[in-house]
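One structure, pasted below without further comment.
Heads up, one of the protein chains got dropped from this complex, but the rest are sitting where they should.
To keep things simple, chains are lettered A, B, C and D as they appear, and every chain counts its residues starting from 1.
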Amino acid sequence: MFTALLIEQLLNGLQLGVMLFLMAAGLTLIFGVMGLINLAHGSLYMIGAFACATVAAATGSFWIGLIASLAAAAGVGAIIEVAVIRRLYDRDHLDQVLATFALILILSEGARWLFGSFPLYLDIPPLLQGAVPLPGGGQYQLYRLAIIGVGIAVAIGLYLLISRTRLGMRIRAGESDREMIGALGVDIGTLYTVVFALGAALAGLAGALVGALQSVQVGMGEPVLILAFVVIVIGGIGSIKGALVGAVIVGVVDTMGRFLLPSLLALTMPASQATTIGAALASMLIYVVMALILAFRPSGLFSAQS
Amino acid sequence: MTRETTINLLLALLLLGAPILAASLGEPFYVTLATRIVVLALAAVGLNMALGLGGLLSFGHAAFFGLGGYVAGILATHAFNAEPLFAGIPATTSMPLIWVVAVAVAGLIALPIGAISLRTSGVYFIMITLAFAQMIYYFAISWPAYGGEDGLSLSMRNAFPGVNTAKPLPYFLICYAALMAALLLFRVVEGSRFGSALQAARQNGTRLAAVGIAPFNIRLVAFAVSAMITGFAGALYADLNRFVGPSMLSWHMSGELIVLIILGGKGRLFGPVAGAMIFVFFEYVLGGITERWQFFLGLILLGIVLFARGGLLGLLSGKPRHV
Amino acid sequence: EPVKIGVITTLSGGGAGLGIDMRDAFTLAIKQSGNKDVELVIEDDAQKPELAVQIAEKMIQGDKVDLMTGIIWSNLAMAVVPNTVAQDVIYLSPNAGPSALAGANCNANYFNVAYQNDNFHEAMGQYANKDYKNAFILAPNYPAGKDALTGFKRYYKGALAGEIYTQVGQTDYAAEIAQIRASGADTVYFFLPGGMGIAFMKQYAQSGVNIPVMGPGFSFSQDVLPAIGDAALGVKNSATWSKDLDNEANKKFVEAFKAEYKRLPSIYAAQSWDTANLILAALSKASVKDKDAFRAALKAADFQSVRGKFVFNNNNHPIQNIYVREVVKEADGVLTNKIIATAFEDHKDAYAEKCSM
Amino acid sequence: MSLLELKGLETFYGASQALFGVTLDVREGEVVALMGRNGMGKTTTINSILGLVRPRSGAISFAGKTISGLRPHRIARLGLGLVPEGRRCFPNLTVMENLVATARGNEWTFEKVTALFPRLGERRDQYANTLSGGEQQMLAIGRALMTNPSLLILDEATEGLAPVIRQDIWSAIRTLKAAGQSILVVDKTLSELLPVADRCFVLEKGATVFEGAPLALTPELQDRYLGV
Partner (left out) sequence: MSEPVLEIRDLRKSFGALKATDGVSLELHPGQIHALIGPNGAGKSTLIHQIAGSLRADSGTIRFLGQDIGGLDMAARARLGLARSFQISSLAQEFSALRNVMLAVQARHGSSFHFFRQVSNDKELTEPAMAMLERVDLAARAHVPAAELSHGERRQLEIAIALALSPKVFLFDEPMAGMGPEGSKRLTSFLDGLRHEAPMLLVEHDMDAVFALADRISVLVYGRIIASGTVDEIRSDPDVRRAYLGEAA
């Protein structure tokens, strides 16, 4: 009985991890590859969810909503890059922090202006409702499995894009020396607009997919943002593989911590105390893990350069 | 006198004169608002030491701000309820004593956090400092003894010998004096041998090591001193609001401190002061005009980053910094 | 000279929906009363305690308000209320009733027109005794969450299949739902405010676990029901108010709110409406400048509450009925609540005894 | 006809002027040497040609087209290949990736470059930040060749290279020259540079002070302008 639950929880952790990866994927692209600290990534995620919810409500189709989320986030991303980010590449990280912090304020409040203050409705599409049986008697939700699938597909796609294509090489080259790559004849400006829009679209996709499981509301991107940063830093900046591994570590540690810590503590103290202290420790756990990993591997698990 | 010095002097006078004027016109609220500016600026001066001079982008300084605040809150609560702290040590409501404890606690906690975090650099440093702050934040939220998420209310301001701290203006003057002292310290340290080494550590740590100064030690001391100043500000903030809560420890707070510095001008003496002045001013003025104030605040901040390189002071004093 | 009322509430950021309902009902009530002598000073706290403190300071020192109200969240109330009442300004809570302000630290200047935080949970605990023997309970790991589960357990007599404190701000509940499924519980009681509750309900419904769920009214209030969708159908929840509550004042309120704002009122709107009417009633009996007389007038609570009977206890917290509602779908497809039972008649909170007033 | 032509170029860094009227031209198929003491503006001239700094006045034309004011990538695509001072290889790319990332045209291929510099072939999967200084210089030249430029510009062509390698590079430059490649080259080693060059330009304090054949650069002139 307990083993079955343990296995299910491990799966839950894995799935949470992949979900986190989906959120982190766009961020890795922009942050790891373009070297830009984009605090507004969570807002792009929110935009995706809002676009999907609004369009799905208007058309009755989740899938059209999903396309809308990609388009909306990519569009907003491209506008942001051209209007703001483009001017900040040759500045230090700090100016980027301030500018994207300002963008959070603008996008959040703007979204509230457009969509009102109340959470929106978004549900999983009929096609993906229901569960599939697991070996050993359990069952797993189809939609969550689909998210795992999308996450892995995104991971592979991004990995290939960055490490195998000339586009990927140019992006990385631009990160280390924008001036030089321009002097060698590459239009890095346009390239970065495209990459930023792609990263934004991935954020939007994550927002739409996860929005069906959560509350679609203003500010939904912020907790995600911090977690996504944790994920890519644990994995090593600039490494898609690292982001995936980091996400799974965070997902599993968080889930298992929430699940096991209270019961473990209950062995040594009264149950009521164990539940609250266990919960407190569980909420600190991923940060403890992150600090430990960075203390021993100061540039993450799979840093792009040795 | 350079243009920047003149501007600094004007800012200092404005910050002192406006509240005194407001108090004499019977508008105590503006004194409180000015106190908020001063305390936030003080916290940011602390961060500016690590960030502006040392290039250590700590995204976890809210931890020290909050720790300072909680020290003040906890000491005051215990003293108010006449409960000893632990092992019979009595609590206190004396501000100077509380400050000493707050500064010491912030410094002592900053040492291990710094020692671990400084093994990393760049974005990893940003994130590991954030991680430590988040640990403390979640601890504060879920630890019931001192109010958890609800925070801790102080029933009255702590005492300063010979001053009626309950009145806005005297309390403002205390905070103002603290800010000026911190600015003086910043200026002196910046020009000292330690400051030289610290700035060199920011520009090129390998170069510093190659002349025989270990960057790690320099950075660690700077990080601790920086945390102590920010912790001091936290204690003042607790008394200003007569309240401490986990929001003082949240990453938003860390982010806000960073924003103040960049707004005003990173590494500049009065950068945090100018930053706090405009940030609080806009927050207050816009908040009074429209409930969409965050939208417009965002636009203004964006305008400043894009068009005022080197922050407000960079814009006003018109030339880049060189040493 | 007009009466100045300071309203500090959340009008921006993620939690703005509740504050906006609060403000809208309040201003509507004042408008409908035709009382031209009331002046409102409304400010946004952005759900930040420090900002709320700052605004309170400004309202008291700068605007010199006579009364204050508006705060939605317990932690903001804890930051603002003690200092406000200590400066002899009367504060009326339209929502949030932290236990710390109800017991030994009760104050003559503090009136809670909403509820004591434990009340809704106590009601569900009481109601659960009817059908269930083995409940699984969960709440976020912070003071309000602990109060909630304590409140539930105060009246619930059955066994506990599990008790979990989740992370504040958590958005994925797969792990908790798996534990619920494995626990053998016959019911689930949860307190997860705001987006957390929406996420939990959606995921719970999608998970296929069909143990009946109960919650406090906040999680099924009119502002969040559309976002949860059909997943909420049939869920039992406790509240001091419901749109279908059968009394004149309530009918008038629901009509007026719908007509003015083209949406259904939430419980926050109802409580705020009551707060405004309580103030208006007291104003008609005494001057705010005469603090003692005005406090007495408030305490008399001589107004038509949309909740029906409404009396203040010794600790200035309400004595009121608490109902059990069920989420239903109306003919036009709109999700809303219907009262199905009364959990408590004239319920008092557990802390009043410790209050020396 | 001139492939590249600069007239009266003036360039500033902020308020301080670095170029005070540089005039220079490179003809089709010619190797031109650009010389001058430290800090006289050689690098600044090259950066101005590529649009990396914007000249304030003066005209630059390439293949009959005015290029001043164009963005660097547009200029480069017209057929300018740069080997910059300090090499500036992309540290986070491997040798192979450095060569391929910006490659254009098909005259020069990875194979041809590694035939010219066998060491690059041996190090093909190593990150550029771990290469030795000389290896990086070879990589920078290879990278520029892979863009198949009609004009190759080398700033400090052989700095930091071992004598044998330096000879390799000069012979590579001779090979390129024989194949009709136009080259603008800056180098400190006059004894190796002058025999390759068809013409020389000398800069002093940001202005052209000499133009002519290598032989016209007499020992007296060398001493005056270059301190030899």
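Throughout what follows, contacts are C-beta pairs under 8 Å (C-beta built on N, C-alpha and C of every residue); 3 or more make two chains touch, one makes a residue touch a chain.
Everything numeric in this text was worked out from a predicted model, so none of it was measured.
K.L.:
What shown chains does the left-out chain touch?
P.N.:
The chain that is not shown touches these displayed chains: B, D.
K.L.:
Using the touch definition up top, pick the residue from D:Lys7, D:Arg119 or D:Lys205 that touches the left-out chain.
P.N.:
Residue touching the chain left out of view: D:Arg119.
K.L.:
Taking the full complex into account, find the residue in B:Leu56, B:Ala106, B:Ala197 or B:Leu263 that is in contact with the omitted chain.
P.N.:
Missing-chain contact among the listed residues: B:Ala197.
K.L.:
With respect to the chain omitted from the figure, which of D:Leu116, D:Leu131 or D:Leu217 is a touching residue?
P.N.:
Of the listed residues, the one touching the omitted chain is D:Leu131.
K.L.:
Would you mind spotting which of B:Leu13, B:Val163, B:Ala214 or B:Ile289 touches the chain that isn't drawn?
P.N.:
B:Ala214
K.L.:
In the complete complex, which positions of chain B touch the hidden chain?
P.N.:
Against the left-out chain, chain B lists 188-189, 191-197, 199-200, 203-204, 206-215, 218, 221, 321-323.
K.L.:
Where does chain D touch the missing chain, residue by residue?
P.N.:
13, 16, 36-39, 43, 85-86, 119, 130-135, 137-138, 156, 159-167, 188-190, 226-228
Here, only the chains that are shown with their structure count from here on.
K.L.:
Is the C-beta contact count larger for A-C or for A-D?
P.N.:
A-C
K.L.:
Which chain's mean C-alpha position is nearest the mean C-alpha position of the whole protein set?
P.N.:
A
K.L.:
Rounded to a whole Å, what is the gap between the Cα centroids of chain A and chain C?
P.N.:
Roughly 34 Å separates the two chain centres.
K.L.:
Just curious, how far off is chain D from chain C if you go by their C-alpha centres, in Å?
P.N.:
From the centre of chain C to the centre of chain D is 74 Å.
K.L.:
Please list all residues of chain D that touch 2 or more other chains.
P.N.:
none
K.L.:
At least two other chains touched by the same residue of chain A: list those residues.
P.N.:
Answer for chain A, listing residues that touch two or more other chains: 108-109, 276, 279-280, 283.
K.L.:
When you check every pair of chains, which ones turn out to touch?
P.N.:
A-B, A-C, A-D, B-C
K.L.:
Write out the stretch or stretches of chain C touching chain B in their complex.
P.N.:
Residues 11-13, 43-44, 46, 48-51, 53-54, 57-58, 61-62, 74-75, 78-79, 82-83, 86, 98, 100, 141-144, 146, 165, 167-168 of chain C touch chain B in their complex.
K.L.:
For the complex, give me every residue of chain A touching chain C.
P.N.:
Contact set of chain A toward chain C: 1, 4-5, 8-9, 12-13, 15-16, 19, 108-109, 112, 116-121, 123-124, 129-131, 139, 141, 143-144, 210, 212-220, 223-224, 255, 258-259, 262, 271-272, 275-276, 278-280, 282-283.
K.L.:
Hey, which residues of chain B end up touching chain A in the complex?
P.N.:
51, 57, 116-117, 119-121, 123-124, 126-128, 130-132, 134-135, 138-139, 141-144, 251, 255, 258-259, 261-263, 266, 292, 294-295, 297-302, 304-306, 309
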